[in-house]
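With one protein chain held back, the other chains of the complex are shown just where they sit.
By letter and in written order, the chains are A, B and C; residue numbering begins at 1 in each of them.
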Amino acid sequence: MKINNVEIEDTYAEAFPITVSRVLITAATEYYAKIAATEATGFGTSVIGCPAEAGIDCFVPGDKTPDGRPGYVIMICHPKKDELKHQLIERIGECILTAPTTAVFNWLPYEKLEDKTQEKRLDVKLHFFGDGFESKKTMGDRTVWAIPIMEGDFICEEEYGYKKGVAGGNFFIMGETQGSALMAAQAAVDAISLVEGCICPFPGGIVASGSKVGSLKYSKFMKASTNHKMAPTLKGKVADTEMPANVNAAYEIVIDGVDEETIAKAMTAGIKAACTIPGIVKISAGNYGGKLGPFKFELQKLLQ
Amino acid sequence: MKINNVEIEDTYAEAFPITVSRVLITAATEYYAKIAATEATGFGTSVIGCPAEAGIDCFVPGDKTPDGRPGYVIMICHPKKDELKHQLIERIGECILTAPTTAVFNWLPYEKLEDKTQEKRLDVKLHFFGDGFESKKTMGDRTVWAIPIMEGDFICEEEYGYKKGVAGGNFFIMGETQGSALMAAQAAVDAISLVEGCICPFPGGIVASGSKVGSLKYSKFMKASTNHKMAPTLKGKVADTEMPANVNAAYEIVIDGVDEETIAKAMTAGIKAACTIPGIVKISAGNYGGKLGPFKFELQKLLQ
Amino acid sequence: MKINNVEIEDTYAEAFPITVSRVLITAATEYYAKIAATEATGFGTSVIGCPAEAGIDCFVPGDKTPDGRPGYVIMICHPKKDELKHQLIERIGECILTAPTTAVFNWLPYEKLEDKTQEKRLDVKLHFFGDGFESKKTMGDRTVWAIPIMEGDFICEEEYGYKKGVAGGNFFIMGETQGSALMAAQAAVDAISLVEGCICPFPGGIVASGSKVGSLKYSKFMKASTNHKMAPTLKGKVADTEMPANVNAAYEIVIDGVDEETIAKAMTAGIKAACTIPGIVKISAGNYGGKLGPFKFELQKLLQ
Partner (left out) sequence: MKINNVEIEDTYAEAFPITVSRVLITAATEYYAKIAATEATGFGTSVIGCPAEAGIDCFVPGDKTPDGRPGYVIMICHPKKDELKHQLIERIGECILTAPTTAVFNWLPYEKLEDKTQEKRLDVKLHFFGDGFESKKTMGDRTVWAIPIMEGDFICEEEYGYKKGVAGGNFFIMGETQGSALMAAQAAVDAISLVEGCICPFPGGIVASGSKVGSLKYSKFMKASTNHKMAPTLKGKVADTEMPANVNAAYEIVIDGVDEETIAKAMTAGIKAACTIPGIVKISAGNYGGKLGPFKFELQKLLQ
């Protein structure tokens, strides 16, 4: 299969379950909402080494937010529910409460639930920071706390919905040069940023150093190591290289989302965008024979 | 004492020791160096709740870096040396190694040490990711590893210097309105960003919610709570308010640096910049009677 | 009338007709689309001294553009049709054709016209730059030129729709401090940026130096001079000041749009956003007794 003369490999991305929360950060201006969202989602690329996987999902205009101010939705993800709760407490308490002009609200689900009492929530007891000076308020159909701080009153919800989502949606972009592969990766990330309900948690949304599970040489202490089959500088040195002769760089896009449908939509948008860039040779994806997780996203089906 | 008609309170900032590393991230372009630096220093405002205090220190032009490409220096700080080592491993491994086009180098000390063997370093064994395909190279007077990854070879040093630095340098900016206080805080952060060897680890460099040690009401489980004396919405409600009648918002700037001299320089530059903004009433600072730490920065002395 | 305790003056904004074109700039990535859009709309605040009024209207995602790539719509406005044509030629030829990875399309009307033959268009003969090497192509329902340039082929339409629009929609934001007024102006511009079909042509969307028609002292050679009634530093010095005692700074938001309805929508969104900011005293608007133009936007009616 080819799109704009780019080969779409007949393979699939393998993904696994993760627990997801979505948090809306509003602020006086877009600029300050983004400042807080960026700090709160940093150091959040992969739970292999980071305390969570986190990123900015989407922008919400002021006429759609509880306080009439513009905001960004962030997603925070962790395989374990208790760790997710801990991350919500620390990332909201240290990176949003402290940020200029912000307020913070639960933003999961964005679809209206018929019966909210059925919804599962994690309790983040932010109001104790108010030291007894905090008070409850009603904002639309939400109950919020007003916590007196140095810049005025900080408005927040305390319970954040969570749900089972999907982590590790992915595809590889292989280019004739590093520049073409990176431009395509950037185009892919731009396109995926418009799909609501997902994040690309790596730096700028892009992975430069894909890994394989385990290690050939250091298997005693390394759980993951470089995906040597995809390393262009090893093309002439390893027997099992998977890099075509005319490919000199590859990037991976990794996607976490609220459900399978969102991952599929994001992968499709991202691959299509990557294929608009000159010098792209091939799109592939990472899978591990079903050992990593139960979700499969077949590239050629997505792009039919 | 007054500067531009802003009162400088006769008080001091109290600061404490912290262990500091400085890491240079270079990339093909400034843009991608900043992407990696931002991800690697996120979720890093205060070790009360974050795994480290981290931020971008300064830009380094390509003619001053080991590989001739532009870069940003980040600082990562933690009270404990072992935790700092752990943070270097994870933040470099997950947020820089994975970022497009980057390389990473030790950037402490920036002054040339007479005897480098005396310098203390933390060993971050990044090369194992190369799974035996990595190789040593010489770059100027540095020995670096070249690790084959998907985009080409990732160049890195593995040992990062550390030193005792100073955390918690601070001052308060009190304004007639939230807007004037925030504009002054932004001006202060802009000025401090030009002082080499320090960071303002909070979101955008600014703290909106200063805290006091302990809690009046929830002392059994809260180690810190809102600084109610500085909360403008409590002015008429608490007896011990310290907010002047014409002050309606305050922000705190918190600074971590490589040494006392740098903190002093940064505080001076920041306060002077804040005082250029209309609607600023007063500058103060936070201290705890010597219980927090051994370093004192007297505002009026700094500004003489 | 009050919104969030901000007084909405019982007055109206007076606006006048202007001829408007809308141009879509797509590029490989959002970043490069914005680079071109920014250059092409610079030096475009007011036709009093600039060769056009110009600005970025809105973002268009790749799945809505002719070439599947992300883009920004810019608006270029001039009272005279021939001058508008000249500005289209120069701004497209010098600032978009020259910009990396761009393509350029007519984006007026965005509503589908029943009978396109009725639509008025300005002919911008860009293809002559191709020196005979250019060729015609079909892209969806558009005929475009492919012009061979250094980076590949530049894709462009050559005929750009124009229509009578409205210039000079406006309102004033008066704040207790410069910081609060500017934060509110920024919030207003953020909100207006989401209204499709209009621009705020001044720097960052904001006017710091409103003017009156003519001059008291230099009337022989000055067509416009400072609006001294609105200057806070003249409050105690001129008899006819209109600045309330507690106002220390004001900003004006000026809006050009494709029609009256869009201006009304933009003014409403902008004023509401400004009123979310602490320290705002009053919203007013500029009018000239009908001498400037035929369009009236009454503030209190907009906000009912």
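Methods note: a contact is a pair of C-beta atoms (placed from the backbone, for glycine too) under 8 Å apart; a residue touches a chain by one contact, two chains touch by 3 or more.
What you see is a predicted model; the values in this text were computed from it and never measured.
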Touch with the omitted chain, as defined above, among C:14, C:67, C:176 or C:252: C:252
Touching residue (missing chain; options C:94, C:123 or C:261): C:94
In chain C, positions touching the absent partner: 28, 32, 35-36, 38-46, 48-51, 54, 89-91, 93-102, 128-133, 147-154, 172, 178, 181-182, 185, 202-204, 206-211, 215-218, 221-222, 224-228, 230-234, 237-238, 248-252
Interface residues of chain B (partner: the chain not displayed): 28-31, 61-63, 67-70, 152, 183, 186-187, 190-191, 194, 269, 272-273, 276-278
On chain A, residues whose C-beta touches the chain left out of the figure: 175-184, 248-249, 277-279
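One rule holds for everything that comes next: only the chains that are shown with their structure count from here on.
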Identity of the chain that, by mean CA position, is farthest from chain C: B
Where chain A and chain B are represented by their mean Cα positions, the distance between them in whole Å: 26
Computed distance of Cα centres, chain C from chain A, in Å: 35
Multi-partner residues of chain C (at least 2 other chains): 183, 277-278
